[in-house]
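Working notes for the structure below.
Excluded from the complex is one protein chain; the other protein chains are retained at their positions.
Showing chain A:
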Amino acid sequence: MNENLFASFITPMMFGLPLVTLIVLFPSLLFPTSNRLVNNRLISLQQWMLQLVLKQMMSIHNTKGQTWALMLMSLILFIGSTNLLGLLPHSFTPTTQLSMNLGMAIPLWAGAVITGFRNKTKASLAHFLPQGTPTPLIPMLVIIETISLFIQPVALAVRLTANITAGHLLIHLIGGATLALMSINTTTALITFIILILLTVLEFAVAMIQAYVFTLLVSLYLHDNT
């Protein structure tokens, strides 16, 4: 059962050809390019949503931080659309792969930290020592703050991976339980079915929330450093 349970998280390759690249490319097909002055309904709706998210997320930044607007918006669209598409049955969700999430988290976090280091060196070093700490605690606190800084990209990646993977696993398990229970005791199967529906609603929310949290945290790291 262990083998079967994790089967949906194996990277899809067909005879050595990376099928996974096409799967990662697919969400971008759902966001058509805006070519004209007045676009069709789909593009206008997506542009309106994008502007809403843009205003919400980038208003806290100064001019330097707002140069990251394009990056953060494509990040939230990518993670959100990938997570939502993963809720379709038998689909492969790229954000369950630790490799991809590490590849997203580490460059973005490193970019924010290095920007802070290069432009405001004293202020970014000052983050290692919160204000008002008693003197004997200083060495320990610097070590703790350093560890908490370096754990940020790992936490970003693992948070996204674990949340989406756990949600998918739960859906698999409860769906399998419902199916097995249907022939044995229909009432219990009904209860598990209701649990499955509630779980799916939760997963929709989680899909979007995780995208938001990832982008928000990157934006916070950016805010600290610009």
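In this section, a contact is a pair of C-beta atoms (placed from the backbone, for glycine too) under 8 Å apart; a residue touches a chain by one contact, two chains touch by 3 or more; residues count from 1.
Everything that follows uses one rule, which is that contacts and distances are computed from a predicted model.
One chain of this complex is left out of the view, and of "Probable glutathione S-transferase", "Beta-hexosaminidase", "ATP synthase complex subunit 8" or "Dynein intermediate chain 2, axonemal-like", the protein name its UniProt record gives is "ATP synthase complex subunit 8".
Checked against the full complex, the one of A:83, A:115, A:161 or A:192 touching the unshown chain is A:161. Between the chain not shown and the residues A:51, A:119 or A:185, the one that touches is A:51. In the complete complex, the hidden chain is touched by one of A:58, A:71 or A:84, namely A:71.
Within chain A, the residues in touch with the undisplayed chain are 6-7, 9-11, 13, 18, 20-21, 24-25, 27-28, 31-35, 37, 47, 50-51, 70-71, 73-75, 77-78, 94, 96-100, 102-104, 161, 165.
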